[in-house]
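Note that one protein chain is taken out, while the other chains of the complex remain in position.
This part shows chain A:
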Amino acid sequence: MTLDLSGVGLTHANGQVALRDIDLKIAPGERVAIIGPSGAGKTSLLRLLATALQPAGGRLEVLGADPWRLSAAARQKLRARIGLIHQTPPLPPRQRVVTTVLAGRLGQWSLGKGLLNLLHPLDSAGAAAALARLDLTEKLFEHCDQLSGGQLQRVGIARVLYQAPELILADEPVSAMDPVLAGHTLGVLNEEAARRGIALLASLHAVDLALAHFPRILGVREGRLVFDRPAQALTQAELDALYANEQLQSRPASPPATTPHVLHIPRC
């Protein structure tokens, strides 16, 4: 099992309960989308799986190990095998794209190699190959602050592709891209997961993208796992219930509109 959770809960530092009673098993090679209204706990779940947050209770196993029973050094080794794609990739503005992408393997490289790479990129071919899959080769030697929000997201994805992890977790990986690019990028991630036989877990706010690209869908609402189904078996009623909002007016019967969601992404 790539991921094995039973009864996992998560409480934020301010006492707010973000997740409760999550039971989830994901095998290598599975491709899973997480959908749900904003604030439902999608990001918290992904950060929990990336060992960036510590669960308050329950049993959590990532890549065959309980990260919170490991020593700090062993946990760092485990983290090097997990690739987390951030919604707004935290990249230093003055860093060159090539350095940013190559930093994906810092967890696998020795410190000396990391130092040397800072002086002169050791594997610009590898970085260029990762960027080429996302149609961004020409930005290889530019600074991060010269890129748009969507381009930055793709640089963040290229870094994880270059990292070659054994599990890819993606938090709204295409939120700043236009629909065509979003489809292409999700295709690249799926193809990578299928080719290497690794699990891919992505949270998405566009239900149609989730249904089109992922065979298995998780619905999260108010910190709970509401459903866990194959994409074909998902009914409209379940989707409506997932997104139902008492405060807002009733939603249209169709799945959430597919208008490109314009999200403000601060330049890195």
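Note that contacts are C-beta pairs under 8 Å (C-beta built on N, C-alpha and C of every residue); 3 or more make two chains touch, one makes a residue touch a chain; residues count from 1.
Going forward, contacts and distances are computed from a predicted model.
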Looking at UniProt, which of "Monosaccharide ABC transporter membrane protein (CUT2 family)", "Phosphonate transport system permease protein", "Thioredoxin family protein" or "Sarcosine oxidase subunit alpha" names the chain that isn't shown? "Phosphonate transport system permease protein"
Missing-chain contact among A:7, A:64 or A:93 belongs to A:93
Across A:13, A:180 or A:237, the one contacting the chain not displayed is A:13
Quick one: which of A:5, A:19, A:62 or A:82 touches the chain that's been left out? A:82
Where the missing chain touches chain A, by residue: 12-13, 50-54, 72, 76-84, 86, 89-95, 99, 103-104, 106-109, 111, 114-115, 118, 163
